[in-house]
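A single protein chain has been omitted; all remaining protein chains appear in their positions.
The block that comes next holds chain A.
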Amino acid sequence: MTRQKLTISSRALVCQDNDLRGDITVGTGTVLHPQCKVWALGGSIIFGSGNIVEENAEIINRGPETLFIGDNNVFEVGSKMEGAKIGSRNTLEVRSQVKSGTWVGDECVIGAVCSTNENEILSDRTVIYGAKNERRIFTGNRTV
């Protein structure tokens, strides 16, 4: 039974039926919806501020280093984050996957049911879309 260390900042919300393991730090304004999973197995997980982790989302850190999650990210329902690094203002849409070892930059969008490759580095503003995981860098605004 791993000793669990949980640090929750002000205005954050962590629910009772969250599946939490390991060292987790939750920043201000971050919301972990019910039924989500945050497993800090190898290393700890540190959330920034204003993140939203929706139901059935999984954030798993197996690697020895800490997983730093930036600010204002949205992990939508059923998404899986197993990468090594993620920046700010990203959106992992429904059932998307970030595979292990991947670094995600800022303002990326991983589309619904899309996934990255393993050990990849996504530059800022990358959109992954379509059935074949095509990607492009987008310009302009997103209406979020």
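In this text, a contact is a pair of C-beta atoms (placed from the backbone, for glycine too) under 8 Å apart; a residue touches a chain by one contact, two chains touch by 3 or more; residues count from 1.
In the analysis below, contacts and distances are computed from a predicted model.
K.L.:
Of the options "Sodium/potassium-transporting ATPase subunit alpha", "Trafficking protein particle complex subunit", "AP-3 complex subunit beta" or "Dynactin subunit 4", which is the UniProt protein name for the chain that has been left out of view?
P.N.:
"Dynactin subunit 4"
K.L.:
Per the definition of touch given earlier, which of A:Val14, A:Ile46, A:Val109 or A:Leu122 contacts the omitted chain?
P.N.:
From the options A:Val14, A:Ile46, A:Val109 or A:Leu122, the contact with the absent chain belongs to A:Val109.
K.L.:
Identify the residue among A:Phe68, A:Trp103 or A:Phe138 that touches the chain left out of the display.
P.N.:
A:Phe138
K.L.:
Take the complete complex as the reference. Which residues in chain A touch the chain that isn't displayed?
P.N.:
Residues 109, 111, 127, 129-130, 134, 136, 138-143 of chain A touch the chain absent from view.
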